[in-house]
Structures are given as C-alpha cells and as structure tokens.
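With one protein chain withheld, the remaining protein chains of the complex are depicted in position.
For reference, chains read A, B and C in written order, and residue numbers begin at 1 within each chain.
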C-alpha cells in the first residue's frame, strides 16, 4: 500500500490538502457490531481544533465530521468507514506570499523536489491540518479499544523549558488548561512563556508523554512489527516530531544492566508485578501487560514572523517575514494526535495478537 | 505480511532461532544485474560477529553465510536471494538454567505470554543473534545503494557515560577500536569503563549515531511512510533499542522556532545549502538532499551475573544468578545492525521515490 | 491492508454502500505530473451508468464524480486522489421487501453470516453500484497507461447463447450498440434475446473479452504476483464473475503441447513475432510484449421477478417475488468495469517492473 495508508488489518487511509475541498479518511477493517456516531468522533476532533484557546491559530475551522459509509442503524457494519471533514474557511490568497519561496522548517522544498508540483496553499498535504483525519480515525480505534477496556492517555510533559512536576500530576487537569498539561502550575508558566514568544513572533516546541493502560500481554509482532517499532513509526509520522523514546528511553543508555533491568515479583494478592518499569511496558517488542509509557519530542512551529534567510524557487536569496497569525505552539493540539496514532497502532497489533495462538483462533471461531 | 518481513518493494524476511539449525533471510525484490558474492556479505557479518574482541561473548560463531538462490554467474537475477548462516556452536545445555525462570530485561516473559510456548535456548527468536540475518540482508541493500552512490556510516557515540568528542572525529578510527568509536581517546575510556563493569558482572548501554550521505532529495512517502517514520520503525525493531531521534531530536523541543529552523542560502559555486542542519536532513518526512543524522539509544545488556529478583514460570519468587559469560556491552556490535536496517529502509523508499513522478517512470521505461 | 484496498504501489481503496450518502474511492500512489480533470473520469462512469439503454435499470443515478484532493492546477500532485460520487436517488423504502429475506443468488445470506449486521438497502456494499468507484479509479489508471501508450479494450463476447462473429469484429461498434458488442448483428440478436427474458422476468449472463495492446514485455512478478494471477484476482473480485481464462484458456487443456506452444519467428522488418497466440500474451506470468487476451464469465443477474424458493432470516421457508425493475443483463455495463480493474492491475505491475532491473532504476534516477 502507498504512503497514505497505515495498518494491516485495521487500515487507515487519509487524504486531502489543507486548502482543498475537504479532508477525509477511510477506515477499513473495523469489526462489525460496534456502536458508532459522529459525536463519538467529533469530541476528539474538538480537542485538536484550533481557535479554542488564545494560543492557537484563530482560523475558524469548525471541523464537522460526516460518516459517509460503513455504519448502519448506529452500528459499524464491517465495511469501510469513510469520514469527511469539509474545509469551510479557505482563504488561499493568504498564502500567495509563499507560492514562490521555500519557508525554512517547512516541507515546501522537499515536496517540490519530490513531486515537481505541489499544492502550496496552507502547506497542502504537509499541513498539520492533515492530522484532523488521523484524529477522526483514532476516535474509531479508541471505540474498538474501549470494547476491550484499553485506555490511552497523552498529555503535554513540557513546553520549551517548562516541565510538569510529576508530584502534581492530575489527570483531569489535562482537559482544563489550554496547554493540556496534567499540572496546573506548570500550565500557567507555560502560558506565560508562550505569551512572551508570541510577542516576539517566535514559537516553542515541547514533549508529549503517552500512557497505555489495560493492554494485555502479547501484543507486538517480532521482529519487525514489534510494538515499540510500530508505535515509533506511527508517532514519527506526525509532522514536527523529531524523536521518540520508551520507558527510560535515552537515559537507559547511561545506566547499567543492574540499574535498568526490571525485577519481577509475585504476591498472591497483587499477582505478578514488576518492581520498576524502566522498560516502559514493552520487552522484546511485545507488551508485558504492565503500563506502557513513551515520550515524543515536537520541534517548535516553523511558522514565525521573525525575518528568516531563505531562497525563492529560482534560487534567489531572500528574506522571509511571514505575516498572518500562526500557532506559537502546536504541542497541546498534538496531544490528541499522539493518542490517535497510538490507538490506530494498538488495534492493528491487537488483531494480529489473536492470530498468534491456535487456541485463541479456536475460541474465536467456536 | 507477518512480523518477520519488512519492506514493500525490497522485502526482507528473517527466520531462525539462536540455537536452531540455522538463521536465514530471504531478500525479495533485489533488482537484477548487481554483482554479488558471499564475500560482500561476509565482511559486514564479521563486523557483527562476537568473539572478535575481549568485550564480546566468546561463543565461537563463525557465521559463514551461504547464498542459496537468486545469484547466477556473479549477478543478482531479480529472483529471491536466500541466505543461510548455519549455527555451529550450539550448547543448549548452557541454557537449562533459564528454562523455567523469567530473566529480567529479557523477552522470556513476553514470548511465553504471547505464544504459550517458545524456544528458550539462548533467547530463541528474541536473541540478538537474529540480527545476523539482518546484517546479511543489509549488506545486499548496501550493494544496491552503492550503485547509486549512497553511503551509510554508523558509529558508537557513547557507552555508558563516555561520549566521543566531535572535535576528534576520525572515521577510520571506527574500524580500529573494539568500541567502534570515531575517537580513539573516548574508545580507551570506554574500554576501561567496560572492564570495570565486567568485573562486577554488570553491563552498559550506549548511543549509536548514524549518518547518510548522497541520498537524493525526495525520498520518503507522506504521510505514514515518511523517511524518519520508516527509519524509526526499522531501528526500533532492533532488540535493546529504547529511543531514536533525528537531527537535534529531543533538544529541539527546548528551542524556539527561530533557533531551530534551518535557513536556506544559495551561492553559484556551492548551489543550495542550509545554514544549519537541525532537521537532520529530513523535512516533512522527505529527504532534503542534505546529510541525514539520527541517534539511537541502546539499553544495557540484560544478561548480568549480579543476583536479580525474579519469578519462575509457576510464579515462585526466586533469585537469578546468571552463569556463563555474556557481553558486557553490545553497542559496538550493534553499529553494523543500525547500518543494515538503515540500508534496507533506504532501498525500499528509494524505489518508491522513482514512482512518485511520471517523468521518472517514463525515463525508466524508455 | 484490508479487503477494500487493491494494489501495492498504485493503491485503490473503495468505500460506500448502494444507498448510503455516497460512494467513493481513494487512489494513492498516482504519480505527480499527469493532467487530470473530472471529465476524464466522467466519460468512463457514463459508460457504466444505468438508464442509458432500455435494458438497464431506470433508476436515475447521474453518477457525477468530484475530485476532492490530489489534483492542483490541472495536474496530479502525487498525493492521494479522493473521488466522490454522491447518491442522489435513494429510495430505501423500495427495499423493505427484502430486509428479512435472503434473496437467492445475492450476497444477503453471506453478508449476514459474516458481519451479523449489514446494510441491506439495495444490496449495500455488495451492490454492483460499488463498481462505480472502481470505474472512477480505473479512469485514472488509464490516464497513467495512456502516458505510456498502453491501451485496454473490453467488449461483450456473448450474452446468453448469442456470440459475436469474429469475422465481423468492428471496434467502433462497441460504443454504438447497447450490448457493447463489436458486431452489430450479434448485438441485435442479443437485444431480442434480452427482450424475451425481460418479458418473462428472467435475466441473462454473458462473457466479456478484454485485450491489452502496447504493454511492454517484462510485466508481472513471479511467482505470486504473476500478471495473469493479478488480473485473475482483480477481475474475479467483480461481482457476478464466475470464471476467467487467458489465451486459449480451458481449451488449452484439451490440446497437445505441439498444438498449444507458440513458435517464435524473426524477420528483419517485423522483428520478433509469435506464429500463434495461444498463451494470450503471458508466459511464466510475465507479459511477452505481444497482445494480451482474456475472457471472463458473468453469471445472469440474480434479481428476477420469477417466484423463487428461499428462507427468511428466522428460517421460515417462503417464496420471493421481486418487484421493481431490475437489469435483465449487466454484462454490457460490466465491460468498462473489466477495463477498470485491468487498468488498475497493469499500472501497479508496470511500476514494479521498473524496479526489477538496476539499469532501469539508474535511468529513472539519472
């Protein structure tokens, strides 16, 4: 399958450019019999939507999703689910400024090199707007996971130099502040930091952490579709992501084996436990049945209004001063995108996990 | 395709357990007309082979590769290339100790959970030994890349707390010291550090850095087979890897947009250049045509002889003291594995890159 | 990828049910730089459209296609092309009759068994209407092929017992008569035969023949993606198809080797020729560079108004008398569907053919 499709048995195909008629996604391989409404999807789209806080772009996208197929009488039918989000606020003229200039940090240059032609309006296919389709598909993946009592939770761990304090971790806070941080104090500081950058016309990056609860052991297919490998691919495919790490991640490289290994212990009441979780819940590329934790680094938004050196398409050196208003930070909006890509990946590997044992197969068909 | 296959047009399928009859790999989709000998493959296998330095396991694997198909009169024929490495040194009795105990940090527990049964001898399929097959396939991928003047170079960046000094970077040094470090002084310190850990029965991890030179722009398929996403998946599929980052990586999350964006500049003699390379050579998931850089974190080898808390298969708490000799560090041997997975990924995406433009397709068929 | 996607590098994903909001298709992997308009697609859709002759269902589908993405300034951009055909004439109440009865010859029973739930309105996903999406995708595949001077031509070979006379073969006639037969006399007889069946409330099947001109040698990937194997899969995936044969097909089973082998001959003016074409242009699963010919059998339309024995969902024996008007024959409308599936298959295998030789790859990237 080509580059706009992910997944083997739960297959997600996105399409659409930032300023085209619409964005959409086809989800093929969603099992029949799951209750699904547009509202189930809309609530995740609303978490991604810009304009919901003073720190995101004021472009008024309403991002209303329509289910075009695959659902009948409120249930999934097992046939492809097509979702469309029409683009309502297309002001292409805003982008004429950049039709002939390669914006630093953006994909203008690489798209032009690759295809010879590209829809430069609003970043075209490379726009963060494409992630709306992923979030819509992710909402369906989450519905599948919720049938199996599996829960994904992502949040902002840091924005620029401002990190959350794990001791103040409060899950509900994630939904209360515009930074999507589980720590209200850090969120306040992050807002101040963002305000400062915004005044300068600059932007910030950050780190998103994601946890998975309730995933049974045995998920992940050695040796190339390991759970961490599949998640890394899915998460790295989000624009602006520059790195991913699991459990102790890069820190593990500095530890010794005796520090890093997670000892097992069994007690009759708790069952099997690990005395630490440096692995982040995955060993040998297979889920352990313990909580999974990974972190992913987002670079600062490349759209800044500070003057930048660059070249035109015909290789004239020039200075770019982007006008218009741009997100000084996309990290809080990316939180639900990280959840979406995680959910899509988990469903696909969960399905394969069933097929790894003949006793599971017999149970399914009995 | 199932978990032991990677690649769409250049397809690599590995098989074999640590202590089975043999390890092998089938490479399907290698173009016809490329000179290929067993020696081309053997030289990379020798870089991975244990026993070549005092810091790697003394198990005497000769790891001789045989080409079983797909090559005729010294040239690839376009049909599947099957490679086999027979296991010559199988002492299964060495592993009876761990047949009923879950070793911390190893995949014993997750394999058992996933499959109900597993070949526990020497780690079975989860053994680092499986990477010999990857290295063999990688050597063929490198042959394809060398036809196109593309070069991959990986090396040890750090072992435990010992890092190389970029100012002393010497590419040839990589092949001279047992740490595969491009800095002889750092290599010496790393050896001392490893000796210390070895005495204690402990182990170290480290970071491997990989660079790609000569890759044309336009490689990588948005939005799910982006070059960085595909590399992340391939590299994270190597056992013991816990993280990957491109260009500035996690650091980018702490920078501002004006610090992180790479300005373009054009001069008639040098052509287009970037004034920095924070992106690591990839934007929007597509190669820029500039050097690519990424780093990957390896956890410390989980096999240590220091006593560890763990449980038996029937959930009895116990203490494990591994006997036998084990690698105190696998990072230097992993360098060529990183190169192999990178090469396999690049060939596959290079092939797809050809298909992205009708003018390329016409040229190919003309 | 799941069942609604076909193709590896040129990937086609269809979605939609007969009486849902719309039908659609996403084409991913179409190379950049090909001129494409809605009109290019519409003209093939019009060949498939019902209501264009007295022998097809009078349901007024206008089947207007919209390009939603992937085309900019009249050229394909290499990003996914999303096409939508809105359903304008949905009278679901017409189908209440069959909501609880399994119609013989239709997929009602198997869909119900497979999914537990299905959208029974108008046959839902199993409706022939789904092929509109295939035809739309096929029109784009044909655009790619026309850039490479490859031409596909299908036509009705027989309807019920009425066959064309090869001596009267006239390609232009295919577009003139409602039977899509290249023989006006046979077409007239077929019309009479269909009129007769229509009066009785019965239906007919037929055979479609398809030829491919201009395909270079070397297309088809041994051993499982052979050209004939891939075409067989693509064509058999069309509803109502019950068989496919290449060249002499089933007749070849009755010949001897000396009768069936195609001798080669060379003359300076004609170059290499075959003295017969029993193979149908494919040997060893690879195109020979000579014309390709295959035939495919369509069963009679299962919707008939003659009373039929069947059962209800709760296993009550009953008699079904379908009311409403139905196509007494779908073969003429299926001709363009056969072309579409052929085109989609050829583009995908042509792309892979480029990758089979290192000299082709070098040319493409030079």
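Convention: a contact is a pair of C-beta atoms (placed from the backbone, for glycine too) under 8 Å apart; a residue touches a chain by one contact, two chains touch by 3 or more.
This is a predicted model, so every value here is computed, not measured.
The chain omitted from view is touched by exactly one of B:29, B:128, B:160 or B:263, namely B:29.
Within the complete assembly, C:107 is the residue of C:107, C:141, C:350 or C:364 that touches the hidden chain. Seen across the whole complex, the unshown chain contacts chain C at 1-6, 8, 14, 102, 104-107, 109-111, 113-116, 125-126, 130, 158, 160-161, 197, 202-207, 217-218, 220-226, 228-230, 232-237, 239, 241-250, 252-266, 272, 275, 278-280, 282-289, 297-304, 306, 308-311, 315-317, 352-353, 356-357, 359.
Residues of chain B in contact with the chain left out of this view: 1-5, 7-11, 13-17, 20-24, 26, 28-29, 32-33, 66, 68-70, 72-73, 75, 77-82, 84, 114-119, 124-125. Against the chain not shown here, chain A presents residues 8-9, 29, 31-34, 76, 78-79, 144, 147-148, 216, 222, 350-366.
Throughout what follows, only the chains that are shown with their structure count from here on.
The chain pair sharing the most C-beta contacts is A-B.
With centres computed from CA atoms alone, A is the chain lying nearest the middle of all the protein shown. A straight line joining the Cα centres of chain B and chain C is 45 Å long. Between chain A and chain C the centroid-to-centroid distance comes to 38 Å (mean Cα coordinates, whole Å). Note: centroid distance chain A to chain B, computed from Cα atoms, is 26 Å. For chain A, the set of residues touching two or more other chains reads 1-5, 8, 14, 114-116, 125.
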